[in-house]
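Take a look at the structure set out below.
The other protein chains are all here in position, but one chain of the complex has been omitted.
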Amino acid sequence: MTALVLKSNWARWARLPLMLLALLCFVALAGHTASSSRAQTADLPALQAKTAPADGVVPAQDAKPAETAKPDAKPDEKKADEKKPVPSTLNAGDTAWMLTATALVLLMTIPGVALFYGGMVRKKNVLSVVMHVFATTCLITVVWVAIGYSLAFTGDNNWIGGASKAFLKGVGLNTLFPETDSTNAIPETVFVVFQMTFAIITPALIVGAYVDRMKFAAMVPFMVLWSIVVYSTVAHWVWGGGWLADMGALDFAGGTVVHINAGVAGLVCAVMLGRRTGYGTENMAPHNLTLSVVGASLLWVGWFGFNAGSAVAANGNAGMAMLVTQLASAVAALVWMFLEWMARGKASILGVISGAVAGLVAITPASGYVGVLGAFVIGAAAGLVCYWAVTSLKRTFKYDDALDAFGVHAVGGIVGALLTGVFATKAVKGGDAAVGWIDGNAAQMLPQIYSVVATVAFTAVATAVILVIVKAIVGLRVPVEQEREGLDLAEHGETVH
Amino acid sequence: MTALVLKSNWARWARLPLMLLALLCFVALAGHTASSSRAQTADLPALQAKTAPADGVVPAQDAKPAETAKPDAKPDEKKADEKKPVPSTLNAGDTAWMLTATALVLLMTIPGVALFYGGMVRKKNVLSVVMHVFATTCLITVVWVAIGYSLAFTGDNNWIGGASKAFLKGVGLNTLFPETDSTNAIPETVFVVFQMTFAIITPALIVGAYVDRMKFAAMVPFMVLWSIVVYSTVAHWVWGGGWLADMGALDFAGGTVVHINAGVAGLVCAVMLGRRTGYGTENMAPHNLTLSVVGASLLWVGWFGFNAGSAVAANGNAGMAMLVTQLASAVAALVWMFLEWMARGKASILGVISGAVAGLVAITPASGYVGVLGAFVIGAAAGLVCYWAVTSLKRTFKYDDALDAFGVHAVGGIVGALLTGVFATKAVKGGDAAVGWIDGNAAQMLPQIYSVVATVAFTAVATAVILVIVKAIVGLRVPVEQEREGLDLAEHGETVH
Amino acid sequence: MTALVLKSNWARWARLPLMLLALLCFVALAGHTASSSRAQTADLPALQAKTAPADGVVPAQDAKPAETAKPDAKPDEKKADEKKPVPSTLNAGDTAWMLTATALVLLMTIPGVALFYGGMVRKKNVLSVVMHVFATTCLITVVWVAIGYSLAFTGDNNWIGGASKAFLKGVGLNTLFPETDSTNAIPETVFVVFQMTFAIITPALIVGAYVDRMKFAAMVPFMVLWSIVVYSTVAHWVWGGGWLADMGALDFAGGTVVHINAGVAGLVCAVMLGRRTGYGTENMAPHNLTLSVVGASLLWVGWFGFNAGSAVAANGNAGMAMLVTQLASAVAALVWMFLEWMARGKASILGVISGAVAGLVAITPASGYVGVLGAFVIGAAAGLVCYWAVTSLKRTFKYDDALDAFGVHAVGGIVGALLTGVFATKAVKGGDAAVGWIDGNAAQMLPQIYSVVATVAFTAVATAVILVIVKAIVGLRVPVEQEREGLDLAEHGETVH
Amino acid sequence: MKLVSAIIKPFKLDEVREALLGLGVTGMTVTEVKGFGRQKGHTEIYRGAEYAIGFLPKIKIEVAVKADVTERAVEAIAKAARTGSIGDGKVFVFDIEHALRIRTGESNDDAI
Amino acid sequence: MKLVSAIIKPFKLDEVREALLGLGVTGMTVTEVKGFGRQKGHTEIYRGAEYAIGFLPKIKIEVAVKADVTERAVEAIAKAARTGSIGDGKVFVFDIEHALRIRTGESNDDAI
Partner (left out) sequence: MKLVSAIIKPFKLDEVREALLGLGVTGMTVTEVKGFGRQKGHTEIYRGAEYAIGFLPKIKIEVAVKADVTERAVEAIAKAARTGSIGDGKVFVFDIEHALRIRTGESNDDAI
């Protein structure tokens, strides 16, 4: 009876996304027919020639990949000869590393985040958690190809990206990133998928805040909208040549774009959905921390792809990023471990892995800019501050950020973003200009602070608006009996036997 | 008592393979002594000189690696100067990617397939499943070195390969693949192991069809024979310069060789072994879908190595293959998810991961040839058709393909092989010639259909014959009491506590 | 009550390491301020110029990376022009592979070893096992950066390394390994982290011997001391230009440094801690071999990074190392499987994975030097001898090496070290000089035997001394009631529900 | 002495325990069981296969009490475990012939 | 009322349940137990170690019935659970002094 009601109820909402998918496919078909007919006439040199009009335009620090030609761009003919951009050449070594890095970052989400979170909930909800993470992976893949990549990485507007590469129009077999002036270029397809894995993990991290109570039918539209509206926008600001990039904010691998973004969105979800039924009275202990350890381990290993991959080359930058990543993670884990040991008399595995992830989060924005010293301090600070956030802060404000998406990712991300301003150094970043405070450039703190504040504010508001919309259409929270029965059975008709 | 009888009984059959192994080692010893004495006299330039007599022979599209010199080849002296093959040079970037791709594909089988399948059986049989997969990995490794690689990739016969590289005779430190005319060559050892991982996963996929009832003592000879007789043969047809390659059949990463092959063999096993005891009446629900999600995730991530690795280079082809792989998988997963949601009122995690794997299977033959549009359609078709196969088709014909090796791999493989003919395009494959129907070359459908029909027919017959032989010698199925007790205890004396 | 006592008790000891960590950070700060001020003045060419005084020094076979300038080195001016070392150039392909290999080796420990061991203990101790492995990873990361790398890879003393690179002083963005004369160099940071993953897995392997009874509070100082005193020393002997390297001992990827070292230390722990309570009477069956299979699989896949990564390049050596690794592992697994099948009537999954790991261990020292034949024999011997060690040997001497760290790693390592002397061949190692017995150089057996004996003796004594010290300070073993309750709850306040 | 054995909904365990402690009961034994009754189970769907699960997770609480407390114990349990919806469970009372505390050797009423 | 408690082989659960439903019984409670008896266990082997496992997985079904149904219930269970091979299990009958349906407060025969 109940099942039947649900069925028809949900089926109605299921139809919506299916139609959307069909629509997407149709648009893809249309778009592609157009673009591929163009592609057929254009062979490689022609394709590269398209970029010629960009002559004289000083490439942004964060070079936008292979823009399609801007018909209105007026080449400054005087400078043409001196600065004519040379088409890039593909570097197999760099490409090899970026293919690998992409696989590693995907590994972080499936099964990494799925297991990290899945092990921490009660047994009756574990499948629901991995389902949310896995389905998010699928949804964002399609969204990213359809529009996300274009919104993040194209367009001249400082605040919002363009649609010129929707459905990856113009991204072909021989398109390179960066398009010009590099002998270390990689196929743009690789760049697209590498960036896609970042777009995937970010909403997947939000799941940790709202587990055990959000409807699957709410999660589907929420994730799609959030990725398009929030993720692509912030990514554009920081990496796509937007205003934060212009301002000189440093975020090597996604401290703001990924972690602050996801963590704050998680907090908004936790608050708007309300606490889990039984929170504070019932036993909600993690059902299987072995799974969480596997998840944390895969996060750690995969983070090499995340941070060292953000060098977009197999070079000294990548090596340095890997080193500081490893170090900060270990230091943060140890700091958390010893703090807990002193405070509670026992060091727990959940503590150690939480610390490791906090360290990884905090070193993310800094990983291309700081050395051994910076890694030590950032790791230690992340361990300390995140420990405080998930124990004291959460208790004080009584929000139910179930698996500490906010406490670890937003808080750790903020620690990292600010300390990047302190410890970034030209010795690691390369170049001659002073970088962070430690180099004497205290002014770097400003863009760091701006980027934190802007991300927090924008994400908080936009996430809340999206939740309000989704709530109005499908509702956000499962009924209390379903929460009690467990979401595995109630929402997915499956259970761990 | 029973245990004792079994013991002596099985020990008898265990002796056989051990002797075989000893024999293999002996032959290896003999063969290698011969070949290594040769190798010792031949240093690098000499080794490459061996290929000189191949002058003037137009290399097959699927260049056979480093053939040992054919003493009877008559160099066409007139063309010699124009077409003299240049020894290849090793490319470190490509090699780096192929080493990685090999690791990724191995990861697909252990622990990927082992977990994917292991999570779907009842708890009493999980160890048995992972045992079959793990032992298959070990067995095929030895078989591939001993003879499989040679049978697949050497010899001039269109139908069956040669034994010239048995025990990897002639494959040395400096042997490259391809041997000549490439500046993107990789060590042949890397090619051998990369291909080995394909040879390993194919029989491992069969396990899904016959779980819960095949004797371990039957599986050992079955897998060995099947790999030699069926796998190497079909691989030779498609990739080793055999008749399907000649005909121009497109199979980038193994849609026919791996998936149709394994899926059909699985169906034959399922039918010849009969249904599981209690099928249709007892509850055979998956005992732990968390394991299956981990398995599916590792399959997905590893598939980057499978498909992008099949470019045998870190270049634009690899990048494009990775992109379409990711996309098709996501689309298929979503299609399956929404179909199930509409049909049954709930979206299940088993459904989503089944869809993802179906998409991965279907994009496999197409991955080097199709673009974003092709990936969308192939993914959607795979989700749709495989969903129908594992729900309606299986129910109609009442075979017990327990974990849907046929329904996902054979059916998905066929969908992919056919749609490759439709969506393959020169824009992605490179070159000037029209490729698939979408390029206007409707004729490509023929070799695609031939390759499907030939593989299905050959595999079905050969698998049946092998099963009959194995049945005559050791029997195929465990006694019904052992099925009831669970194969973990009955067959392996172990259990999950 | 008990909990409270423990709490204050442990907190006391927890304070110690925290202070140590603080101290480390302080020293790091100090050291780095010094070194980075230097680094700031020195740009790339200057950095490389530092090595100029090394002119004329014949590089050791195991070239030490980027030594800081030795002020007292007198350049032999006559030879200067002929042998002037050329600064190395970075190879992106090799770097790509080494970044990947590093990720793969880290994967072996977390989650590889953690799961391999975790699945084999009783359920009440699984979190304790993964905690020991994970915490070891964090501790050794810090130790390696602080002093371990420097002790292993710098200094002219044959027996003990130097402190010149403590806190990675002088290891910067552009430092390469090797520093000179190579066109296949990688960033030294990558080499540091690659070697770090070896330093991590070695103590993690020891955990298998002492599980279920060692205090966490004992493990922390034990691992730190052991890594500094034992691991770095033996690594220096073999890879850092120490006396075993001088003597010509062959150990490609760490048969002595990693496996014999860890296995013998494990045995000493097992003996000094005593047997588990209930050993021989209570059921101590592995609680979940599925976890162990996942662990073994990740070990296997990760071992590609371990062995093929030890080529420190993406070339034919790496390819050959991958091939023999795969083969030896499979052969050893099959030998163990068939032996057990004959002896006990059933082939077990624990047996197969134990055999696979034994094969991987034994091929480790040989992997850059032997071919297919050597891999066959080494695999078979490892399967046979380790099977005997963990069944008969252990039973005879009644030590409780709980998860066979000694029986698999030390015994397999010794088999491998000795057979490396037999099967190493110039056909695989490259060069013109005869290498192993099979090349006619029976004399190679001597350094192989020396290296085994020296490692066993040194490790045994040093480990015992460290244990005595740790015992005196914090005690080694948990009380028997805690053993009974399970270490997860007693030591970490967590449990698998 | 009597053994009061109650089958209840799992999430009511803590409330029932508190109710019993309120009566001065100092011990009880709990077992995870599966119950079949008027309350309908659920359906699990796996690809093509559907399994109707008749059995639902329940908790069995067994508490030995002195004869004169029996009635109050039964009432306390019933009150604490009641949700009013189907599947709330049953309470059964059995006679205990003999009881022993292993640690001390005390018997019968002293043992519980 | 009586409590019929049967130890049976796990794979016979569905048949026994059907048999009981056939008698008009509307509820029962099931527990996973381990049984030791004449039926031999199995041996697990892990590397060097062998463990003889005496205990085998069994299912305990407990069903409260009105006194007059007891005999038929026992027979129905026994018939459905019998395979004829060793380890088929036992049926025990206990007296229930008092029964209560928590949801409604009904007592004794009305409660079951």
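Per-chain residue numbering starts at 1, and chain names A, B, C, D and E are given in the order in which the chains are listed.
The rule is short, and it goes like this: contacts are C-beta pairs under 8 Å (C-beta built on N, C-alpha and C of every residue); 3 or more make two chains touch, one makes a residue touch a chain.
Only a predicted model underlies this, so the values are computations on that prediction, with no experimental measurement involved.
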Inset, instruction - Please provide the labels of all shown chains that the missing chain touches. - result: A, C, D, E
Legend entry - Given A:D94, A:D251 or A:D404, the one touching the chain that is not displayed: A:D404
Inset, instruction - Check each of D:L23, D:A49 or D:A99 against the chain that is not shown and name the one that touches it. - result: D:A99
Legend entry - Hidden partner chain, residues of subunit C it touches: 3, 278, 281-282, 484-485, 489, 493-495
Inset, instruction - Could you list which residues of subunit D touch the chain missing from the display? - result: 3, 17, 26-31, 64, 94-103, 105, 111-112
Inset, instruction - By the contact definition given up top, give the residues of subunit E that touch the hidden chain. - result: 2, 6-8, 31-38, 54-55, 58, 60, 70, 74, 77-78, 81-95
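Quick note on the criterion: only the chains that are shown with their structure count from here on.
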Legend entry - Chains touching both subunit D and subunit E: B
Legend entry - Chains in simultaneous contact with subunit A and subunit E: B, C, D
Inset, instruction - Decide which interface, B-D or B-E, involves more C-beta pairs in contact, and give its chain pair. - result: B-D
Inset, instruction - Check the residue numbers that subunit B and subunit C use where they touch, and answer same if over half are used by both copies, otherwise different. - result: different
Legend entry - Chain centre separation in whole Å, for subunit B relative to subunit A (CA means): 34
Legend entry - Sites on subunit E at which at least two other chains make contact: 44-46
Inset, instruction - Could you list the positions in subunit C whose residues touch two or more of the other chains? - result: 91-94, 96-97, 100, 285-286, 294, 314, 344, 346, 348, 350
Legend entry - Pairwise chain contacts under the document criterion: A-B, A-C, A-D, B-C, B-D, B-E, C-E, D-E
